[in-house]
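Yeah, one chain of the complex is gone here, protein chain that is, but the others are all in their spots.
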Amino acid sequence: MKEEIIMAGFGGQGVMSMGKLLAYAGMKEGDEVSWMPSYGPEMRGGTANCTVIISSEKIPSPLSSRPDTVMVMNLPSLEKFAPMVKEGGTILINSSLIAKEVERDDIEVIKVPANEIANELGNSRVANMVMLGAYLARKNIVKLDTVKKSLKDVLPERRHDLIPINEEALDRGAALVK
Amino acid sequence: MKEEIIMAGFGGQGVMSMGKLLAYAGMKEGDEVSWMPSYGPEMRGGTANCTVIISSEKIPSPLSSRPDTVMVMNLPSLEKFAPMVKEGGTILINSSLIAKEVERDDIEVIKVPANEIANELGNSRVANMVMLGAYLARKNIVKLDTVKKSLKDVLPERRHDLIPINEEALDRGAALVK
Amino acid sequence: MKLVAGYPDSLTEKPFHYCPGCTHGIIHRLVAEVIDELGIREETIGVAPVGCSVLAYEYFDVDMFEASHGRAPAVATGVKRVHPDKIVFTYQGDGDLASIGTAEIIHAANRGEKITTIFVNNAIYGMTGGQMAPTTLVGQKTTTSPFGRDTNTAGHPIKISEMLSVLDGSAYIARVSVHDPKHIRQAKKAIKKAFQVQIEGKGFALVEVLSACPTNWGMAPVEAVKWLADNMVPTYPLGEFKEVE
Amino acid sequence: MKLVAGYPDSLTEKPFHYCPGCTHGIIHRLVAEVIDELGIREETIGVAPVGCSVLAYEYFDVDMFEASHGRAPAVATGVKRVHPDKIVFTYQGDGDLASIGTAEIIHAANRGEKITTIFVNNAIYGMTGGQMAPTTLVGQKTTTSPFGRDTNTAGHPIKISEMLSVLDGSAYIARVSVHDPKHIRQAKKAIKKAFQVQIEGKGFALVEVLSACPTNWGMAPVEAVKWLADNMVPTYPLGEFKEVE
Amino acid sequence: MEQVKRVVFDEERCKGCELCTTVCPKNIVKMADRINSHGYHPAEVAAQEECISCGLCAMICPDVVIRVYRPE
Amino acid sequence: MEQVKRVVFDEERCKGCELCTTVCPKNIVKMADRINSHGYHPAEVAAQEECISCGLCAMICPDVVIRVYRPE
Amino acid sequence: MGEKILMKGNEAIAEAAIKAGCRYFFGYPITPQNALPEYMSRRLPEVGGVFLQAESEVAASNMVYGAAGAGARVLTSSSSPGISLKMEGISYIAGAELPAVIVNMMRGGPGLGGIQPSQSDYFQATKGGGHGDYRLVVLAPSSVQEAVDLTMEAFEIADRYRNPVMIVGDGIIGQMMEPVEFKKEIDPADLPKKDWATDGAKGREKNVINSLFLDPRELEKHNLKLKAKYDKMKEKEVRYETYKMDDAELVIVAYGTTARIALSAIELAREKGIKVGLIRPISLFPFPEKIIAEAAGKVNSFLVVEMSAGQMVEDVRLAVNGKKEVYFYGRTGGMVPSPEEIVEEIVKIGGAIK
Partner (left out) sequence: MGEKILMKGNEAIAEAAIKAGCRYFFGYPITPQNALPEYMSRRLPEVGGVFLQAESEVAASNMVYGAAGAGARVLTSSSSPGISLKMEGISYIAGAELPAVIVNMMRGGPGLGGIQPSQSDYFQATKGGGHGDYRLVVLAPSSVQEAVDLTMEAFEIADRYRNPVMIVGDGIIGQMMEPVEFKKEIDPADLPKKDWATDGAKGREKNVINSLFLDPRELEKHNLKLKAKYDKMKEKEVRYETYKMDDAELVIVAYGTTARIALSAIELAREKGIKVGLIRPISLFPFPEKIIAEAAGKVNSFLVVEMSAGQMVEDVRLAVNGKKEVYFYGRTGGMVPSPEEIVEEIVKIGGAIK
C-alpha cells in the first residue's frame, strides 16, 4: 500500500494541520508516513499546501508529482492540483467555495460542502475535518477512529476543548461518502 | 649568465636597499632581474635578507637555495647562509662585525671590513655600499658605474645629498678586492 | 478638485506585498513623497535591505540595489563614492541595521558618509517569522524569546539613535513613529530633513522610524499601532537627537 | 627586603615580542597584577585578539584563546556562557575592537555579557605596519592616510567608550592612559574595577587604555609617550564614563 | 463623475487593515461587506458629502489605497 | 648579595627604550654602554644607595625588566 | 525514548543535539532553518542549556569557537548566505581543532538567491569554502530519522577527531515531518572531560586554543597533523548506502533529498525494465570513492543527480577515474527534480549506452 495525498487551500483553512493529523494517524497505525509542507517565500499571504504519503514500505520521495488523491479547499488549488492527480485517482473538492467543475473524466471527483457543514456545526474552521472525514471514508488508508484518537496528540492542549466538534466534523464528512 | 645572490644582516644594516640597488642596476643594463625580500612575521625585530637574481635569460625561481654569492653583514646571517653557498661560489663577510671563520674550503671567502671603512667615511650606514662595491669588483655581473648611476633613481629625493658618500663607499669596497 | 493626498511619482504601481496594516507601507510612501517634493527622483539611488522590505527595489521608482543582509550602508558608501553628486539612501530593518549590520551603520555614520538611512524599527524580525531583534522590548515574546526577552541573557533594547548621535560624523539623527497621522506628519518632516542634510553635504543622516509588525506581534493592525504607541514609544523616546547646522 | 615591584605570577616567563617602548607591555603587566591581586589566576580565561598582542596567549599564564580578528567578544561570550562562574576577559587593539569587531563589542556590551575587555587604543594598526585605524587622530599620517587623516573622507576618531556607555548592558566603562606612572596607577585601578564588576556579575566592563606605538608613530619611545599625553589624551578624554552600582 | 468624490479608494490595493477607519474625524470610513479579489474587505466612504478632505485616512493607509481631493 | 640592591634589572629583557630613565625622581636610572644579547643598551642603576624604592621605573617599564625592593 | 514521534527535520535535529548532550546553541535566523533555533530557544532552558541568538552569523561562529574551546558540545545552524559568513570562523574552528556541529539547510544561490531547496553548497562544504587546507566531516541525511541519527553521531565524530562536522540538508529535509525515534540520550555530565579545553588553569598547565603558527615549519607540521586526521577519516568515517546494485546497469549517485527522489525514479525505471541502482553518499567528506570505483568495474554508466549545476559530480568522476561515462542531471535555484525527469534522463543515457 502506498498513498500520496496533496491537500491545498488558503492559509488559514487548516490544510497543514489536516495533513499532520492524517500523517500522525498513519504513523500510529504502524505505517511509514511523511508530511511535507510547501514553504512560501519569506513573505506573506497566498495559498498553502502539503503532501502526505502513507505507505507500508519505506517512502522514497516525500514529494508527489502524481498524487493518488488531492483535496482542494479553494479554487486556485483546484486549478493548480487537479491536473496532477494520477489517472484513476481521486479529487475531493470543497464545493462550498468551489463552483467550477473538474474537466477530467479519468479521475473520481467527490464534492464536499465542507464550509457549509462546518458552519452548521457552528465553527467554520473545522471545514478541513469535514474534508478529511470524507477522504477517510472513501479511501481505506487510515481508520477514522485512529484519526479521532490522534486529535488529542496533535492539537495543542489549549485546543482540547475543540476535540468533540472536530470529531463531529470528521463524522459528518465521512457520512457524506458512506 | 645567471647570478643568484643572497644578502643578509640585521634590520637597519641596509641589506634590502643594497639588493634593490643591485637589481635596479642589472635592469638598467638590460638583464633580467628579480629581488625577493624575506618578509618577517607580523612582528618586530630580527634579521632581514633578500635574494637578487640577475640573468641574461628569464628567471625561473626568484628564490635561491644554492646562491652563487652570499653577502653577510652579521654573525647570525653567516651561520644561516654560509652553508647554502654553491660549491665554487663566493661569500663576502662583514669582517667588522664577524670574527668567526667560514668552515668551508670549497668556496671563496672575501672579508670586507665594511663598518670600519664606513666609519672612516663618516657614516656607518654606508657599510652596505662598501660591501656591494667589493662584490661588484669581484664579480663582473653589473658595472660599478651603472650602480653609481642608479643611486639617484633608487634613493628617495630627500636622500640625494648622500649620493657622493655612497659612491665613495662603493669605490672603497671595490678597491678592496681589485 | 485639488489632489490633497495622491500616489507619489517615486513609487512604482506595484502593490506592496506587506501584510495588512504593516506600516512599512506608510514609510515607503513618506520616502517617495519626500523624493517627489525634493525633485530628486532621477538623482536618487536607493539600497534595499534583507528583511520584509527586501522588495523595496520593486516599489521605489528610482535606481535601486538589493544589498546583502545588514550591509546596505557599505553598499551605499560604494555608490556614493562613485557618484558623490547623487542622492543615496538605505532602507533597513532593525535586524538588518541594529544586529548583523551594526559595524556597517556605525562606520558609515562615523565616516560622515553623505547618505540617508531610513531605519525601520519594528522590534522584531518580520521576514523570517518573528524572531527576537536587538530592539525587541523587555519581556516581549518572540519565536526565539518564547518566555519573553530576558535582560539577563539577551540584554536590553538597543538604542541606535542615541548611540549614533555620539559620533562626530552623524549630521542628523531623529526618531519618529507612524502610529497616527500626527506622528506620520512628523516622520515625514524628519525624513525630508534627512535627505536635505545629504543634499547640503553635511554628513550622515538617519531617521529611526518606529513601525508595527501586526503579523509577528500577533495583533490586528489597529491593535498593533496602539501597542506601538503604548509600548515602543516609551522605550524609544521620539525626537531629534542631533542636528548639525 | 620587601618586594615593591616584582614579576606577576600571571605572566609566563616569556619575554614580550613587542617593540622597545611599546606600552602593550605595561598593560599586560597591569592585567596580570590585577589577576594576581584578585587571586583569580586559576579561574580566568583570556581571549587574545589579532593585532600586535596576538601572542598574548603566550604571555598570560592563564587559559587562553587566540580569537579571529575582531571577534574576541563573541569568543568570550561562548566561553562565559559555558563557564558562567569563571572570569573571562578579552584583550583587543583598536583595529580589532573599533573597526572589524564593532558589531561584536557593541552586542556583547548590549547583552550585558559578563566579561571584561581591555581595549588598547594606540590610534593605529600596529601589527600590519601602521595603517590608519578608526581611532587615528585627525591629520595623523599613517601608511593608508599618507596625507594625514582627512575627516571629509575618513571621518573622525571613533569614541568607543562614549558609545558603549549609552548601552544599558555596560556596567563599567573607563578610559585611562599609561604615559606616566600616575596614569599607570589609575589605569590599574580601572582594570581592577573592570574585573571586580565581572566577579560581582554586574555586566559588561571595558577599560580603554590609550597606548603608544613608537614604531608606527615613527618616534622614539620617550617621544611617543609624550605624544600620547599631548595629542591622544586631549582627543580621548580620560575618566570613568559609567559605573553601575 | 469620479471627481465629484473627495475620497477615492483603489479597492484592489486595499488589505482591509482598518487603520483608515480609526483616524477619520468624521467617522465615515467604513469597511465594506464585499470582498476584493485578494479576499479582503475593502474600506470605503459612502458619505462622500461629509468628507472634509482632511486626508488623514490617506495619511495612515499603508497601501497607498486612498486619494483625497479638495474642491477648489 | 643581590638582595642588597634595591633595583634589579633583568638585563636580557631590557630593550633600551629609556622610559624608566625619564620617571626616576632621583634621576639615577641610566642607560649602560654595554649591549645585551639582543643588541640593546640596557638600563641600570649604579647609585643603588640613592634609590628610594619608589618603584616608578618598574611601573613604566613595558618589559617587566625591573624588580624593586624596599628595606624592611 | 524508543517511542516514535512525528517531527520536522529542523526540530528533530535540534532535539537530537540535545539528546547528544549538546547544551549550547548560537545562531542567527535565516529561512529555511528557523524552526531549529526556535525549538532550541524553547528547549535549551528546560535542560539547563543556553540558547543565544547572536548578532550575526560571523559572531555565531565565533561564539561556537569559544564554547567548543571551553569544552562544550555546541551546535550552530544556518542556511547558505549565513554559512558563507561563517567561513572564516569555520576555518578557525578547524584550524584550532575544535569539535562543533554546524548545520547548513541549503537554499538556492548565489547571492540572496531564494529559499527553496538546493544542494549548491557542496563544494563549500566538502572542499573548504574557507581558506587553507582544512576539511569538515560532512554528513547528508535523507530522512528525518537519519537526520536525528547523524546529528547524534556528528557530536561523537566531532569529539573523536576534534574537528567540526557539518550536516547538510535543505528546506525539504528541514521542514518535512517523518516519524522519528531517539535511540539514546546522553547526559553531558557523563561525557569524558576534555583535558585540552579551557576552563581555568586550576592545578595544571594552562591550555591554549589557537590556530596561529608564525613559523612556517610549525604551520606545515600542523597541516600534516591535520592531513593525517583527514586521511584517518577517509579510512574510518566513510558512510554510504546502496540500493539494488546487484543487477544495476546504470547507477544513480545522489545524496540527501535528491536520493529520495532517485529512489522513486528507480522504481519507475525498473517498471520500464531498466536496471538502475543507487549509491547514496551519506558522508560527503570523506567521500565514498571506493564503492564508486568498485561499481565502475561493474555497471555501464553513472548518473549523478544534484540540485546544483554540478558539484558532487566531480568527486564521482574522480572516483570513477575515466573507467565509465559519468552523466549529470541537475536542477538549480530551488527547483527539485521529479522522478519522471530523472527517468527521462536515464532513458536518454540508455540510448547512449547501446
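Labels A, B, C, D, E, F and G are assigned to the chains in the order they are written; within every chain, residues are numbered from 1.
In this text, contacts are C-beta pairs under 8 Å (C-beta built on N, C-alpha and C of every residue); 3 or more make two chains touch, one makes a residue touch a chain.
Just so you know, these numbers come straight off a predicted model, no measurement behind them.
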{"item": "Selected from B:W35, B:F81 or B:Y135 as touching the chain missing from the view", "value": "B:W35"}
{"item": "Residue among D:P8, D:P134, D:G169 or D:P221 touching the omitted chain", "value": "D:P134"}
{"item": "Contact residue for the chain not shown (choose from D:H69, D:K86, D:K114 or D:R175)", "value": "D:H69"}
{"item": "Touch criterion as defined above, residue of C:T44, C:T128, C:T142 or C:Q198 at the omitted chain", "value": "C:T44"}
{"item": "Chain B, residues in touch with the chain not shown (by the definition above)", "value": "20, 23-24, 27, 32-37, 39, 41-42, 59-63, 65"}
{"item": "Chain C, residues in touch with the chain not shown (by the definition above)", "value": "41-45, 47, 54-55, 57-58, 60-68, 71, 74-83, 86, 103-104, 106-107"}
{"item": "Missing-partner contacts on chain G, residue numbers", "value": "58, 80-81, 83-85, 87-88, 91-96, 106, 108-116, 118, 120-121, 123-124, 127-134, 210-224, 226-227, 308-311, 314, 317-318, 320-323, 331-335"}
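Just so we're on the same page, only the chains that are shown with their structure count from here on.
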{"item": "Winner on C-beta contact pairs when C-G is weighed against D-G", "value": "D-G"}
{"item": "Rounded Å distance between chain A and chain G, as computed from the means of their C-alpha atoms", "value": "34"}
{"item": "Contacts with two or more other chains, residues of chain G listed in rising order", "value": "31, 50, 52, 55-56"}
{"item": "Residues of chain A engaged with two or more neighbouring chains", "value": "42, 45"}
